[in-house]
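With one protein chain withheld, the remaining protein chains of the complex are depicted in position.
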C-alpha cells in the first residue's frame, strides 16, 4: 500500500488498523497560529461514533484523541499535526477466529488476502471503517480553519433504504428508524444517500485540468469505505434536463470547469448497505479457495449513513483547504 | 493551474488550448519495448472526433497526431511519450468577439475569468472539451498495453436524454438520433449516461486507503469536462438492496475495499447536456458584472455521450495501468 | 509546512517536535509479510543516540519506540507502519526562557520566526536534530528489507575538524576524540565529513530524468539538519581528473546517467559544526529585531558526525527502496 497519503500541499496520512493498538492521522501543511478547538474535534468524532440508536454497532469506542504534535499552547505551529486514538474495544481474537480463513463476499477480505497474503486476520485491518475516525479527527481541524475563512460544510442523510427524506427531519428520523428496525429483524442492513453542502467558497478554487475541485473531492469521498457513487449538482438527473435548463443554478453543484463558481457546492454520495449481516454469509475458504456459507456472530452496524456524514465533511474540508492553499498560499 | 499532471508512477501531463496552435500530452512511466499500434491510436481519436451525425459539432478537426518522443522504430523506449495534435479549425477570433466579455452561465467562463483574469478569451481555452483529445491519444497507448496484459476496457452509451438503452443497440441508436433531432429543432442539447467495463483485471490492484482503485478512477473520470457523477456497481441503486443481497456480484462493480476483486470493473458516469445551446443564453458581462441575455452563434455539440466514451476509456486505462505498475513494477 | 512527507510509492512522513510529547514516523508502501527485526531498529536508534563520549550532548533520550501499526505477529502487513518515540528528557521551559525571544545566528530560529510567527519557542521544534530519530526508526525497516534483497548500506565518519581518517579506525577515534576535547575546552563545536557506501544494488535503479538515483538521495540527505553538501564518487575532486581518467570506476560513485551502474554507490556528505556553542552567541531579539550577544547555557552536541551516520543510512535506504519498488513492484 502506498496510498495512505492524500493531498498536495495540505496532506493527510493515516495509519492504524481496526484491531491494532491505535489509529491516527498526520495532517501536514496547516497554517500556523490557528487556535484549535478541541471540543469541536471531539464533537465531530462523537457524531461518527456508534451510539445506542438502532443504526449502530454495539462495538463501543470512546474515541478519545491525543494531539501528539503540531499544536502548542492551543495553537497550530505550522508543523504536522499528529492525532492519535487508542483502540479500546478491539474484539478478543477468539471472536474472530471463525474469520481467520473465511473471506466474506462483499468485503475486502479476498482481495486483501490475495494482495497481502492475509497478514492480518483481525477483521478488516486497514479497510475497516474504523480508519475513518482518524480522517475525521484531522478533517475536524480543516473544517475549523475553513469556517474561519467563511466556508461552512454540512453533510446530512437524504435517503435510507430507498426512502427519501422530507421537509421535516423529525418525521424522517422516525421513518428511517422504523425501516432499519424492520431490516434488523431480518438480520439485514440498509444503505442510503447523503448530501453534502459547502457554502462560502469564493469562485475560482480548483486546479485545471486534473485537479478540478469536483475531481479532487470525488477522489477523497470515494476513498471512504462504503461510498459507491458521487454526483454534483443535478448529477445523474442532468440527463432529464435540456442544455439551457441545466445551465441554471444550482445544476452545476457549485463547480464549473472544475473551479468553484461562487454558489454553494452540493454533492450526493451513495452509501452501500453494510456488508456484514446476521444472515447466512457466503464466502471463500482461503486455504482451499472453496466456496462456503456460514452464519457469523460479528458485531456490526445496521446503517452507516448517519455515522458517515462527519467523515464526508472531513474529507471535503481537507480537499477544499488543500486547493485553497494552492490558490492563496499560507 | 498546477493540475495538468495526473498519476503517480505513470503520469499524464496535458497542454494546449482549444484555440491555440496545438494540444498534446506527455505520458511518462511507460514500460520500454512495447510495440505501439498507431492505427489504434488514430481509431480512438476518430471515435472522439466530431462526425456528420446528428450529435456532433460542425467544427471539424482531423486530429492527426505526431509522436514527438519516446517511441523509436515503433517501440516504446521507456522515455516520456509526447503526442501532439495541431489545431486546424480554430475559429477566427471575430467569431468569438461576442464572447470576449460575456461569461456564459453553465460554462467555466466566469470562474476562469475570476481566477485567471480572462487572459484567454478564445473560447474555452483549457476547460474546453478539446483538451480531451490529448488525453485520448495518450490513453490509447495505456489501453494497448493493458490489452497485452489481458485487460479490456470498453465504454458505451447507456442512456440519452433519460431514455435508457435496450438489448438491441441498433434500435437504441435510432431512438436516440430521433430524440436529439427533436432537441436540436428547439436549439437544445441533451445529456445522458455511459457505462464503462474493464475485464481481466487481476484481484488486488489498488492502493489503500486513499488511492483505492475506484477513488483513483473517480478522480480521473470526474476530471473530464461534462461528467457530473460516477457510480460503481449497484452505485446509487444500492440503497434499494439489503446487505446480503448487495454482497452478491456484480453489486461491487469489481472493487472491494478499494482493490480489484477479480470480477469485471463496471461503472456509470453521468454526462451533462452541452451548456452551449442555440437558445438565448444568460450570462455576465465581465466588464460591468451586469447580467445579460444574448443569442450566440457558436458551433457546438448536441450530445457528447458518444464522443466522451473513448475519453473515459483512456482515463480509466491510465488509472489502472498506474496502479498496475505500482503493484508489479515495470 | 507541507514538506513532512518524502517519497513516491514508498513514503515517509514524520511528525513531532523536539520538546513536544513525542516524535514519530509513518512509513507507507512497505511490502507485506516481511519479518521485522525490532532489535535492529533499536540498534540503529542507539547509534543515533547521545552517549557518554566526548562528542554528545548531555540530553539523554532512551529512544524507546512503539510500533503503533502496520506490523502484526512480527510481520509487516502492507499497511503504513507508524513508529512513535516519546520524548523523555525535554528541558523544563525555564531552561529555554532565555531563548524565547532570542533568535540565534546560525540556527533556524529567525527564518522560523518569520515564517511561523514563533509559535513554538521550545527550542528547535521541527528543525531540531531530534526529528531525525523518527526517520532513523523508519529507515531501519527499509535497511532490513534492502538487506534481505542483498543491499548493504553503511555510513562512516571520514573526517572531523579537517582531520581525515586513516587506515586504522582505532587511531582515528583517538585523534578525533582529542581534537573535539580541545574544541570543547574552548566551548567550541566541530564539523566533519561522512562517507556512505551501498553495495549490492543491481544496475538500472533510478528514474530518469529528475528522479535519478543520485538526485533523490541528494534530496533525502540534504534534508537532514547540519548536512551542507553531498558529492558522489570523485565529486568535487572530479575536476582534477581528465575525462578518460574519470570514466574509470569508482569515479562514478555507482551511478551513471542517474541509474545505478552495478558498482557500489559511494557518496560523501559535509556536516557542519553544531551551531550551538558555549561561546558568546550573536543573534536577534525578535521583539525589537535588534541584534544582541548573549552567553547561553544550553545542552548541545560537540560533534554530530557520529550520530548522523545512522540517519544518513536510514534516508539512503528509504530513497533506494522507493526507486526499487518503482522498478520491480512490491
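By written order: A, B and C. Residues from 1 in each chain.
In this text, contacts are C-beta pairs under 8 Å (C-beta built on N, C-alpha and C of every residue); 3 or more make two chains touch, one makes a residue touch a chain.
If you're wondering where the values come from, they're calculated on a predicted model, not measured in any experiment.
Within the complete assembly, C:262 is the residue of C:21, C:200 or C:262 that touches the hidden chain. Across C:68, C:99 or C:281, the residue that sits in touch with the chain not pictured is C:281.
Taking the complete complex into account, residues 1-6, 8, 12, 14, 104-108, 110-112, 114-115, 126-127, 131, 159-162, 183, 186-193, 203-204, 206-212, 214-216, 218-220, 222-223, 225, 228-244, 246-249, 251-253, 256-262, 268, 270-277, 279-282, 326-327 of subunit C touch the chain not shown. Seen from subunit A, the chain kept out of the figure touches residues 8-9, 79, 208, 325-330. Against the chain not shown here, subunit B presents residues 1-5, 8-11, 13-17, 20-24, 26, 28-29, 32-33, 66, 68-70, 72, 75-82, 84, 115-117, 119-120, 122, 125-126, 325.
Everything that follows uses one rule, which is that only the chains that are shown with their structure count from here on.
Comparing chain C-alpha centroids with the centroid of the full set of protein C-alpha atoms picks out A as the closest.
For the pair subunit A and subunit C, the distance between mean C-alpha positions equals 37 Å. Look at where the CA atoms of subunit A average out and do the same for subunit B: the two points lie 27 Å apart. Note on chain placement: the centre of subunit B and the centre of subunit C lie 45 Å apart, centres being C-alpha means. Under the contact definition stated at the top, the residues of subunit A that touch 2 or more other chains are 1-5, 8, 14, 115, 126.
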